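Right, one structure below, let's go through it.
The complex appears here minus one protein chain, its other protein chains still in place.
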Amino acid sequence: MGERKLIDENGLRVDGRRPDELRPIKMEVGLLANADGSAYIEQGKSKIIVAVYGPKEVHPKHLGLTGRAIIRCRYHMAPFSTPERKSPAPSRREIELSKIIREAFEPVIFSEYYPRSMIDIFIEVLQSDGGTRCAGITAASLALADAGIPLRDLVAACAVGKVDGQLVVDLNDVEDKEGEADMPVAYIPALNQISLLQMDGQLTEEEFAKALEMAKEACMKIYQLQKQTLKQKYVEAKEAVEKGEEA
Amino acid sequence: MGERKLIDENGLRVDGRRPDELRPIKMEVGLLANADGSAYIEQGKSKIIVAVYGPKEVHPKHLGLTGRAIIRCRYHMAPFSTPERKSPAPSRREIELSKIIREAFEPVIFSEYYPRSMIDIFIEVLQSDGGTRCAGITAASLALADAGIPLRDLVAACAVGKVDGQLVVDLNDVEDKEGEADMPVAYIPALNQISLLQMDGQLTEEEFAKALEMAKEACMKIYQLQKQTLKQKYVEAKEAVEKGEEA
Amino acid sequence: MGERKLIDENGLRVDGRRPDELRPIKMEVGLLANADGSAYIEQGKSKIIVAVYGPKEVHPKHLGLTGRAIIRCRYHMAPFSTPERKSPAPSRREIELSKIIREAFEPVIFSEYYPRSMIDIFIEVLQSDGGTRCAGITAASLALADAGIPLRDLVAACAVGKVDGQLVVDLNDVEDKEGEADMPVAYIPALNQISLLQMDGQLTEEEFAKALEMAKEACMKIYQLQKQTLKQKYVEAKEAVEKGEEA
Amino acid sequence: MSITPQTEPLTKIKSRQMIEFLKSGKRLDGRTLTQHRNVKIEAGVIGKAEGSAQVTLGNTRVLVGVKIETGPPYSDTPNMGVLTVNAELLPLAHEVFEPGPPDENSIELARVVDRSIRESKALDLESLVIIPAKLAYVVFVDIYILNHDGNLFDASEYAAISALLNAKLPVVKVEGEEVKPTGEFKELPVRECPISVTIAKVDEALLVDPTLEEEVMASAKITITTTSTGKICAIQKSGGGAFTPQEILEAQRIARSKAEEIRSLIPGWGGRCG
Amino acid sequence: MSITPQTEPLTKIKSRQMIEFLKSGKRLDGRTLTQHRNVKIEAGVIGKAEGSAQVTLGNTRVLVGVKIETGPPYSDTPNMGVLTVNAELLPLAHEVFEPGPPDENSIELARVVDRSIRESKALDLESLVIIPAKLAYVVFVDIYILNHDGNLFDASEYAAISALLNAKLPVVKVEGEEVKPTGEFKELPVRECPISVTIAKVDEALLVDPTLEEEVMASAKITITTTSTGKICAIQKSGGGAFTPQEILEAQRIARSKAEEIRSLIPGWGGRCG
Partner (left out) sequence: MSITPQTEPLTKIKSRQMIEFLKSGKRLDGRTLTQHRNVKIEAGVIGKAEGSAQVTLGNTRVLVGVKIETGPPYSDTPNMGVLTVNAELLPLAHEVFEPGPPDENSIELARVVDRSIRESKALDLESLVIIPAKLAYVVFVDIYILNHDGNLFDASEYAAISALLNAKLPVVKVEGEEVKPTGEFKELPVRECPISVTIAKVDEALLVDPTLEEEVMASAKITITTTSTGKICAIQKSGGGAFTPQEILEAQRIARSKAEEIRSLIPGWGGRCG
């Protein structure tokens, strides 16, 4: 679509990245006082905060399920997160993404441990610069872990796309809008399974296979960062406890 | 209102009908697999499909009535059924018609047989060319019968109106919009009762009495078609069973 | 804001009142047949009708509170009450005022006498000319008393404001819109407490203290009228009973 | 979706009593079958609205306000003003009315009143266009139910036509793209005085102007609107019962004669039509 | 907010039977794993709509109507017509569907069909602008689910593309500020025929065109849309399970080959592309 060149003569992208290079990522957990678990992610200029509440009793009770916890998920964009102000009422896009993000977590949460309960995942996009559903999933995994919800594994997510005929990972907003294809993927490393997959644009069979491979690799890098963040948090917490005991 | 002549020199209407002539009518029952009963009607260019579900338990329970089944009814027009696209959200007109159509069926359904239950009637106008509330009632009667709901009788419905100063039955869209009066009537032959009656436009006392008589006659013709359709269905079903037994 | 002079050379206001003078007030109780209590007030050109229902059982039951009655309150403006037609859907202003009016009554109603019950206060502004939240509170007190709801005291309400640099009571619409400050106050004489207080515009510390004093005095005048109205009603009721006994 | 309503029935004693009374042609409140309750109509009660009227039919109390603004005409009637009728079943009026957006009952009420006015051509909409396809008067008729004791259709219709007859049209002038009020007013062009009469069927009897108790007992109601020249211009059967054709013809005769009585009470109509 | 749905599970007998059948490569209705149900497509069923088509996939039945109007283009695409896809899960179609505004399931359905059309560039939106930034054709695709027996995504997509291929564009002329229909019609510029194929995963098996019973048993579904030139233009994984990368590649191969079959059934496509 776009007439702008998205890959330069050195094979670098508009923000100077190589095709398989992620944007700078910053992760933080446990920053919200009320939530049972919380996390914050900055991926490029995208900024997302996530809170998890639960497991807790379902109200009203008849909405609960006898054999498992229900998961509730909301993906929501702040009115000031986008170039034009976004109405705070949920758009059709936000409603669809809330559904597929919830579905991306269904396979990893041990929901069968908590019958008649519910687990809430609230994802708020504070600044949007492409890839927010994936970054939201990445952060929500951290928030679930921070809440102590038993998980089969973390979910790591990243998009792969095609710009100027070339496959690239972790598209920013310009690449998403002006590129030729965008394919968000959520991956569960321990299960070797993909729990979210969407695509728009156009890819050949060969490109698709390669894109899937690249997405997996990008997700694995993000997965390492997730684990590192949780470990760091654990170390900090342990140090705080020990410091407390010393005092 | 209209300046177009709606009755020609031979006393025939815009579509060539005599004043007391119905449009061609096609009826079908049992065409939807999930519904407990269903019917389809084409009356002129109007096309309507109806499904009936029930009697079934009311959810949530406190909405049920102790002495009878509740009837729920929705008259709804497809967005593509009208010259200008209609929003799928129910209009004030659809809300009013849903109410008076439900009320047209209250006297014929043996609702006292099914306490704490509900019976759903869903009428979808797929193409609209006038007379859809009446044709909807005619088809809904068939769907109720197809669902095996005990009825005091079928309800047959037809409008009478006035165009170019003359009383005519079963108005099409042009006659409805440009005519001088429109009076939809739902009639229950076995009870000799009228369970829906509306009117707009202007009629003298004499015209009104005559219109009521014409409506009754038109409804009786439709009633014959309804009974024929149900009988045909019964024969087909019987043949199918016998054929099955032979095989 | 306004360029119009709101106080003339004789110190009189646009409608000829002195700064501390209330508009003509007319009160009536018990005018609605279905409500448990009702009242009507005209204060200047503002006309408001109030109905009270309850105490009655809460539906659905789980919304009730174990230790007290809940109070429900709606402040609503008729579409024809304002210069431009107002949509009947509640505006943000009406939602806020419903809340603070409810809160103005919480301290006077002996809600602890009626656990799991609710008391409804419905305020309808039929014609608006300023001061409707205060006049609505004044009338709602009468309607509560008329319904026989046990009260610690009546609530009397009146605004004080600043026009042309001068503090005045009971602003009409022009004074409210073109004046420099508006401060509605609801006062409970028996408790010497203020249960509603809002302010917009600008006041110095001294003006504020004086305004509060003026508001209290204006409320006391309204309180006398409220008591007089209830007494009159009681006398009328007694006379009606006695007359009935004589007959 | 319309759902069979939950209605609190009358006590057995009361319903038996009503039936017995009806057998001897009487009603619980002493009226004959074809008698209206006391009708009181006051026009101009809301001075700041362009038009208004309050009607009481016994304990039923309805206020109608008319507001007149300017706006674009509907695209399918570019040469006509716009009439919008809305009804609010206020929680003030009965404990079963809950606040919220209009439900099927208030929508039906508004549409029945709308059809009475529109089909009788009471309001001369053609004269309310200012610039064809661009600008027209928009007449809002807002029905406010203050106390509900039955027969809301008729009380609202009487209040609506009275409020329209009472209404002043703010004269505007158009300068370039702007519409400005001149500060002058003229009469709203009301050419007819449609009168609806509602008749309920209780145990074979046809009752004019039913109370709420009678409506609860009724199997069905029929509302028939006639013009000053005796034409029928709107009918609405409502409620979950049915009428024989004979009953409908009888109801029509009753409605026609009662409408004459009521029409003489409408303030402003006498002078207007004379 | 999305909430884990309450789904009525199959009976134990039925689910055991389905699994056993699948182990020998068969399905309860006798199909092979990659076989579609009987596909029937009728175009032009709603003569008054600009375009229409009805699709049945076994007992699943979907009607799509296309309406074409004129209106302003979106401000970020001033040189393009407007495509709007909407889906109604009618209460007629299944007893779990309740009337009301679109829920997440109907929104997802509409958006999946929308992406198939949009991303394949099936509709030449650039040719549907009348006056850039001011006036364009607005193409409404309304999906009406009449009976739900599984695989609504595909049935809707086949009906949508068939209805677009069937649609006539009403030619308008612009005079001054007014848009007038000329009464003439031309073909809607449809340049591609995207075909989606949905594959459900039940106990390790990949099933094409799942019935509702199979969807209830499935851990997840994937819908893959391909163009006539063999490009993938849209994918949607849905449902609360997951696929291995190998399963996804396999599903993609199946979808690609099945799409060819289905495309040959789309009325109006053969002539269009030839």
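Note that the chains take the letters A, B, C, D and E in the order they are written out, and that residue 1 is the start of every chain.
As a working rule, contacts are C-beta pairs under 8 Å (C-beta built on N, C-alpha and C of every residue); 3 or more make two chains touch, one makes a residue touch a chain.
Everything numeric in this text was worked out from a predicted model, so none of it was measured.
K.L.:
Quick check: which displayed chains does the absent chain contact?
P.N.:
A, C
K.L.:
Given the contact definition stated above, which residue among C:73, C:134, C:156 or C:230 touches the chain not shown here?
P.N.:
C:73
K.L.:
For the chain left out of this view, which of C:7, C:22 or C:197 touches it?
P.N.:
Considering all chains, including the one not shown, the answer is C:197.
K.L.:
Touching the left-out chain: which of C:103, C:164 or C:178?
P.N.:
Of all options in C:103, C:164 or C:178, contact with the hidden chain holds for C:103.
K.L.:
Would you write out the residues of chain A that touch the absent chain, in ascending order?
P.N.:
Touching the chain left out of view, chain A contributes residues 32-35, 38, 45, 47, 49-51, 53, 56, 74, 76, 78-85, 88-90, 120, 122, 124, 126-129.
K.L.:
For review purposes, identify every residue of chain C that touches the missing chain, sorted by number.
P.N.:
Chain C touches the missing chain through residues 63, 65, 68-74, 92-93, 95-96, 98-103, 106-107, 111, 183, 188, 191-205, 208-209, 212-213, 216.
The criterion applied here is as follows: only the chains that are shown with their structure count from here on.
K.L.:
Keeping to the contact definition above, tell me which chains border both chain C and chain E.
P.N.:
Touches both chain C and chain E: nothing.
K.L.:
Expressed in steps between touching chains, what is the minimal separation of chain A and chain B?
P.N.:
The distance in steps between these two chains is 2.
K.L.:
Which one of B-E, C-D or B-D makes the same contacts as A-E, at least in over half of the residue pairs?
P.N.:
B-D
K.L.:
Please compute the C-alpha centroid of chain C, do the same for chain D, then give the distance between them in whole Å.
P.N.:
32
K.L.:
Rounded to a whole Å, what is the gap between the Cα centroids of chain B and chain D?
P.N.:
28
K.L.:
Spell out, as numbers or ranges, the residues of chain D touching 2 or more other chains.
P.N.:
Each of 1 in chain D touches at least two other chains.
K.L.:
When you check chain A against every other chain, which residues touch at least two of them?
P.N.:
none
K.L.:
Let me make sure I understand the interfaces: which chain pairs count as touching?
P.N.:
A-E, B-D, B-E, C-D
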